[in-house]
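All protein chains but one are shown in place.
Naming follows writing order (A and B), and every chain is counted from residue 1.
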Amino acid sequence: MSQHEIALRVNGERRTGRVPARLTLVDFLRDELRLTGTHVGCEHGVCGACSVLFDGKPARSCLLFAVQADGAEIVTVEGLAPGTEELSVLQDSFWELHALQCGYCTPGMLIAAHALLLENSAPTEHDIREAIGSNLCRCTGYKQIVDAIALAAERLRGANLRQERRDGQ
Amino acid sequence: MKAVDFDYERPRSVAALCGRLAEAGADAKILAGGQTLVPLMAMRLARPSLLLDINAIAELQGIAFTAGAVAIRACTRQAAALADETVRLHLPLLEKALRFVGHVQTRNRGTIGGSLANADPAAEIAIVALTLDAAMTARSASGERTIAAADFFHAPMETALAPEECLTEVRFPVWSEEGRIGAGFQEVSVRQSDFALSAAAAQIALGHDGTCRRIALCVGGASATPQRMKAAEERLLGTRLEARDLADAAALVHDAVNPLEDHHASRRYRRRVAAALVERAVAEAVAA
Partner (left out) sequence: MANEVPAFRYIGRKRRPAEDRRFLAGSGRFVADLALPGTLHVALAASPYPAARIVRIEADAARALPGVRAVVTGAEIAAATDPLMSGLDLPKMLRYPLAVGQARYVGEWVLAVVAETRAIAEDAVELVDIEYEPLPYVVDPEAALGPGAPLVHAELGTNQLLRRQFVWGPVEADFAAAPRHIAYRARWHRSATVPIETFGVLARWEPGARLLEIWASIQDQLARALRLPGNAVRTHFDVDVGGSYGGKRGLKHAVLAGYLARRLNAPVRLIEDRLENLRGGDAHGPDRIFDVSMAFDETGLVRAMRMRALDDVGAYAGRAPFQLGKPIGAIVGPYHINSVAYEPISVATNKTPEEAVRGFGQSPTNFAIETGMDLIACDLGLDRIELRRRNLIPREAFPYLIPSGSTYDSGDYHAVLDKALAAADYPGLVRRRDAARAAGMLAGIGISCCLEPSGGNSSFEPLLNPKRDATTWMEGCQIKVDLSGAVIAAMGTSSSGQGHETLASTIIGEVLERDPDTIRVVHADSLSALPSNSPVGSRMAIMLGTAAADAAKKLKAKLLAIASHDLRLPLDGLAYRGGDISVASDPGRHLTWDQLVDIAHSKFHRLPPGTEPGLQALAVAQVPTGGMLPTADGRVQMYPCYAFEAHVVYAELDRVSGQTRLKRYVCGHDCGVMINPDIVHGMTYGGIAHGIGAALYERFAYDGNGQLISGSFMDYLLPSAHEVPDITIVDHCTPSPITSFGQKGSGEAGYLGAPAAIASAVNDALSPLGLHIATLPMTPDVIGELLAEAEERKR
């Protein structure tokens, strides 16, 4: 039916599109912008594989229509690293502790963890499980993920680094 | 799971919204947080031909304490309400209940009004609204009206709102009794943060002598809509809320509820759990 022009910022870059109203944000990111790091797991808002930062807050991109993102700031997993061929402290901590296996839930986990560390530099195990409580993983049993997030928090504190907000967030 | 096609508009004011609702009729749906509506659309169970996105309507955002009540504009995010100082100070019951609403991520988008308008029988915010005798404001092209919480929830997923109406605000009265005011919210779900199989809210005012001066009890998930437990309230009013009192009240709850039966839980299960949760909620309120 209706097509809409949208303009938004994704990982710091201005992007535009012409989208049908019913195109979800996750499908727009993946199919139109070719940012395929964000994954589709259920399309009904339960698994969290599609998590992105929407105006600075983690949200399910399968439950947002692309038209709703007009004027919004989006951060995806591709926007977490400080540069190409680099990894953020969080990503590196995931690697150090093998906090992933098949990699499918990982982008959503990273977004959820990134959002947590933006607000809380010393999260408890409970805080961490709360933050990733709606990101389902079938491979890891969550333990190495929880440990990796705690390690990242410790590294950021130890280096007196505040986790970099992406794109002016 | 792609939604059926639809038209999309983003009105900038409540007046504009109501105008469109009046024109479009029952085929239009309001899009607030989308955490409930969009999954239904993905499954093609909801098929609106027009979506009216209210997330840009500034007058639908905000929390204020006026005239002895906390007024929350309908499109206020659940996360914002949970973090709000006014809510923490004046509506401890809502703050406790909000911790059970969905997850961190869904609360970033989900709204207070959206949850109320959706009217899931176990919705936590609806339970709080009924416990505190909240008042809902509904606006349409033909005017505005106030609906008491007791009249608001009709059936599972059905409220008193007409298709052309938009919920704009919910006012939660703040108790001003002397003495201590305590709130308790208890819930049972299969996994943490799942929709509740059963939930109970309790707010009490304890006098300086330790007796219960005022009490409100409400159960969700045990009937077609959230239900105040009047008989149990009466039993506890004026008592010191001791074990014997709580047990009697629980028995009254057990008999008062009329639970749904589905594949997640039987009628008997919901009855037992509702009764136990009311006891625990009162105990929590006393300890608070």
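Quick note on the criterion: a residue touches a chain if its C-beta (ideal position, glycine included) is under 8 Å from a C-beta of that chain, and two chains touch if they have at least 3 such contacts.
Everything numeric here is computed off the predicted structure, so don't read it as measured data.
Annotation: of B:180, B:214, B:240 or B:272, B:272 touches the absent chain (contact as defined above). Residues touching the missing chain, restricted to chain B, are 1-5, 39, 43-44, 188, 190-194, 197-198, 263-266, 268-269, 272-273, 276 (touch as defined at the top).
Counting over the whole complex, chain A has residues 20, 22-23, 30-31, 34-44, 46-47, 49, 76-78, 80-81, 87, 91, 94-98, 100-107, 110, 125, 128-129, 132-146 touching the chain that is not drawn.
Keep this in mind: only the chains that are shown with their structure count from here on.
Each chain gets one centre point, the mean of its Cα atoms, and the points for chain A and chain B are 30 Å apart.
On the side of chain B, the complex with chain A involves touching residues 1-8, 10, 31, 34-35, 38-39, 42-43, 51, 53, 55, 79, 102-106, 108-109, 192-193.
Contact residues of chain A toward chain B in the complex are 1-2, 4, 20-22, 24, 43-45, 48, 51, 54, 57-60, 62-65, 67-68, 112, 130-131, 133-134.
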